[in-house]
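The block underneath contains the structure these notes are about, expressed in structure tokens.
Note that this complex is displayed minus one protein chain, with the remaining chains in position.
Presenting chain A:
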């Protein structure tokens, strides 16, 4: 098969481009597996908002990353052999993968914006320690939210979304079962000793500094979720920009190689 000079020059950069795509694909898969594994245990909060699309975006990212890796190998083989069929298959499959990754990026970026403090506040007030659950699904979500918040408040030394006053400003499911006089805010908002009981219960109930957690938990929630969403969205965006160039070059290469 005869080759012109153009194609000879293009081969090097295209192989390099495909190598980078392959490595980025593996990195994307690893990153998305990390996010899906939910190391901070915040998934029950998202599940209860019925808006866990950033997790869907991460799942798509896992498969897209793997597809990018496989296709990059196909691309390298196709470019080196200058085989039009292989390269056509490569281009078409890459376009499909491109479309999926676009969907994943845009979903992650868009749905991150829905995770506002008010969303978590409303959910916390309505579900934390909710005792009169309507059905199994409701019960499951309430248990998830309760366990997650208890763990959050204990581990991050925080209380409520913006602060302990959240529990005072609004009625809540918690308030129905726990009297305001005994529990102005949940016990986990108190500073605990090594055995897991409050250091000074009366001080905690009054809000004496040093005996209760005065800061809100929103930072502890939004930090990992932001990392998750932006990690998927921006890294995917970077990969897609690079893939665009490589695909363009491959299409040009494909059209110039002769039978």
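For the reader, a short list of remarks on this structure follows.
Just so we're on the same page, contacts are C-beta pairs under 8 Å (C-beta built on N, C-alpha and C of every residue); 3 or more make two chains touch, one makes a residue touch a chain; residues count from 1.
The rule is simple: contacts and distances are computed from a predicted model.
The listed options are "Superoxide dismutase", "Small ribosomal subunit protein mS39", "Auxin-responsive protein" or "Uroplakin-3b", and the UniProt record of the chain not shown names that protein "Uroplakin-3b".
Only one of A:55, A:69, A:218 or A:254 touches the chain withheld from this view, namely A:254. The residue from A:11, A:83 or A:110 that touches the chain not shown here is A:110. Residue-level contact of chain A with the missing chain is found at 2, 91-92, 95, 98-99, 102, 105-106, 109-110, 112-114, 116, 118-119, 121-122, 125-126, 163-165, 168-172, 175, 179-182, 184, 202, 205-208, 212, 214, 230, 233-234, 237, 240-241, 244, 247-248, 251, 254-256, 258-259.
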